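Every protein chain except one is present and positioned as in the full complex.
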Amino acid sequence: MLYSKTVMDHFKNPRNVGIIENADGIGEVGNPLCGDMMTIYLKIEDQKIKEIKFQTFGCGSAIAVSSILTELAIHKTIEAAKKITNKDVAKALEGLPKNKLHCSNLGADALQLAIKDYEAKKSGKTKPEPRRETEAHIPMHKKEGQKQCYCPYCDAKLSKKTTFCKACQSELDQEH
Amino acid sequence: MLYSKTVMDHFKNPRNVGIIENADGIGEVGNPLCGDMMTIYLKIEDQKIKEIKFQTFGCGSAIAVSSILTELAIHKTIEAAKKITNKDVAKALEGLPKNKLHCSNLGADALQLAIKDYEAKKSGKTKPEPRRETEAHIPMHKKEGQKQCYCPYCDAKLSKKTTFCKACQSELDQEH
Amino acid sequence: MRNLIKRYRSKTQNIMKKINLDHISVNPMPPKVQDAMIKAIKQNYGNPSSLNAGGEQAAEVLENARGQVAKLINCKNNKEVIFTSGGTESANHAIKGIAFANAEKGKHIVTSNIEHSSVIRSIKRLTQLGYKATSVSVDKKGRVNPKDIKKALTDETILVSVMHGNNEIGTIQPIEEIARITKEKKIPFHSDAANTVGVIPIDVQKLGADILSFASNPYYGPTGVGGLYIRRGLNIWPMLDGGIQEKNKRAGTENLIGIIGMGAAAKLAMEKMDKRSEHLKNLKKLLISELPSYIDEYIINGDPENSLQNLISVSVKYIEGESILLMLEDAGYIVSTRSACATGSLRASHVLLSIGLKHEDAQGTIVITPGIENKKEDIIGFLKALKKIVTTLREISPLYK
Partner (left out) sequence: MRNLIKRYRSKTQNIMKKINLDHISVNPMPPKVQDAMIKAIKQNYGNPSSLNAGGEQAAEVLENARGQVAKLINCKNNKEVIFTSGGTESANHAIKGIAFANAEKGKHIVTSNIEHSSVIRSIKRLTQLGYKATSVSVDKKGRVNPKDIKKALTDETILVSVMHGNNEIGTIQPIEEIARITKEKKIPFHSDAANTVGVIPIDVQKLGADILSFASNPYYGPTGVGGLYIRRGLNIWPMLDGGIQEKNKRAGTENLIGIIGMGAAAKLAMEKMDKRSEHLKNLKKLLISELPSYIDEYIINGDPENSLQNLISVSVKYIEGESILLMLEDAGYIVSTRSACATGSLRASHVLLSIGLKHEDAQGTIVITPGIENKKEDIIGFLKALKKIVTTLREISPLYK
């Protein structure tokens, strides 16, 4: 799989790597299957993201996603940062390979969790559970409005409820 | 399939081609499956083959078999000619490809039939029926003493009674 | 066996000097195809599935070849084309893949009497696994009547397989009409197009078959490489399970060198199709119109209207094909024969019997397949040689006069 120049740039020279001690918000996501783990640390001032850092265990794309995410988020207001989606991340990276798109969800999810953590802390609530299963793994064939599902691996027609493609023998319970 | 020099010589310059008018013995054999047809004409004098001619519709090997057969038989006594087998024919031709060995049976059979025809005529009996099914087509796996049969096409183990190789899907009722 | 027998053909005999009129057995690769393959060999490409730069480059040339092949059949979506190890694998894959994938719906297959052995024996194989098959007959020209296909369909039918251009008599089948029927009944339709893809213009949209099997050699690519057009969404299992190559439809590290050759040949075939066609049509016309001046008592098999331009099947009465073939080779001309004697099995050709040929006539059948490098002189020279040989062999034959 091939990455864009931007992905490679952020992968090789990741911005904002590290930990913020006494962070105002921490978001931690992980996918037990592929093994990605990402932690986002926030420092908030005046409802704005003053500082953001990350630590990532994962593929080149996951690292690049983390890095660009921090650049997208920094200096934004909380409200603006809440609107950052996986699509924004992927777009900022000039695209991601299809089977790597979920790495962008990971980044967006981690950021949103960190913001929630900040808001929870502020309002005295308990910190949200780290999420181990991200939206990346909601089967795509559950998409609304889609009439006919095709196997993402081999293009065979699928019934909506199946979790196994009998043609190419792929499990469909994840990432498709 | 490749023929020996001798086969090609006899195929290209067949000896004793033709018909003997008022022959003393005529032997005609044919195989309805591969379509070979061979007719042997004999002129007998003093219990010896004075003249022998053939006509053949068939492959290169069938023509060469006919030709060499006439050379093997000519001038022989009836008793000696009766002993000419398919093996003698194949040997005289310096070998035949495995799937062409049955063409040599054809020649030997035609000669024997012609001799029988001569003997029958002499003793006033009716002429034997032309044979349409030659010994070539007795399945080889019926050979005595052979413990395990293998498919002649694909080497799979066969039970003795089968007429179909389930492995390579070949019919075994003929020429094997 | 070959080693056991003293060779008739001396090693010094130059086989290159023979006139090849047997292109159906193998087409020689033109320089452009050779060069593409030689370049590929020297390049030592990476593995298209690898994540590194060498793999990327390999994937690129692989996809380039796929595009060239897709174009040849006017397929707009390159993903609908996969590479295989030849026409045989393609046909096996199509037939068995559809049969297995649709077993729940039924186990009945409809085919024709004149298919290639890769189709016949794939279907025969399935009958060993509980499938049933109906084989429709053809007319004297070797054409399937689409109405017969329609009649043969049952509620259990899960596959129709009818070839495009026949390899023994050249007859081209009414695929479009059959496709109209199968589409209406929603039954997958496979056509073995090994003899037409790259040879005559093909448009998979117009043709209408759901799955098309083909090979690279018929259009002057390497042997042992083929392709399958699989319409998107077709319910089919792979033949080869394993890695995720070919979009999960055909596992195994790719024969990249062969595929590059197939792609180059496809490109060339696109460019030259009209010119090649015209040339071959002329040679065929010449042969057929001149034949009566050289021999008598023969049959030209197939359909004069719907026929491959590069194949002429002639049954010469009273003599046998292998003999003709051997004598022709001796005279410097290579053809092939459909005589039973020449095959291992000694059975008469099912195609020739299907079009109603008598057994003896089937035995005398030679198949002449001129190629793009043949000239008019080759045809005339062939006819002259044939004339002599027919006379000689008829003299030996008990069937003649």
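Letters A, B and C name the chains as they come in the text, with residue numbers starting at 1 for each one.
In this section, a residue touches a chain if its C-beta (ideal position, glycine included) is under 8 Å from a C-beta of that chain, and two chains touch if they have at least 3 such contacts.
Predicted, not measured: the structure shown is a model, and the values here were computed from it.
J.: Which residue among C:I299, C:L325, C:A348 or C:I368 touches the omitted chain?
T.: Residue touching the absent chain, from the options given: C:L325.
J.: Write down which of C:P201, C:G233 or C:G252 is the residue touching the left-out chain.
T.: Going through C:P201, C:G233 or C:G252 one by one, C:G252 is the residue touching the chain not shown.
J.: Looking at the full complex, which residue from C:V225, C:I319 or C:A385 touches the chain that isn't shown here?
T.: Of these options, the touching residue for the absent chain is C:V225.
J.: Since one chain isn't shown, list which residues of subunit B touch it in the complete complex.
T.: Residues of subunit B in contact with the hidden chain: 1-2, 148, 150-151, 153-157, 166-170.
J.: Determine and list the subunit C residues touching the chain excluded from the picture.
T.: 2-3, 7, 9, 13, 15, 18, 20, 22, 25-26, 28-29, 34, 37-38, 41-42, 44-47, 49-60, 63, 84-89, 91-92, 100, 116-119, 121-122, 124-125, 128-129, 215, 217, 222-225, 237, 239-244, 251-259, 322, 325-326, 329, 334, 336-337, 342, 344-345
J.: Write the list of subunit A residues that the hidden chain touches.
T.: 1-5, 7-8, 11-12, 14, 17, 28, 31-39, 54-63, 94-99, 102, 153, 166, 169-171, 174-175
As a working rule, only the chains that are shown with their structure count from here on.
J.: From subunit C, which chain is the farthest off, judged by mean CA positions?
T.: A
J.: Averaged over CA atoms, how far is the centre of subunit B from the centre of subunit C? Could you give it in whole Å?
T.: 36
J.: Distance between subunit A and subunit B based on Cα centroids, please, to the nearest Å.
T.: 81
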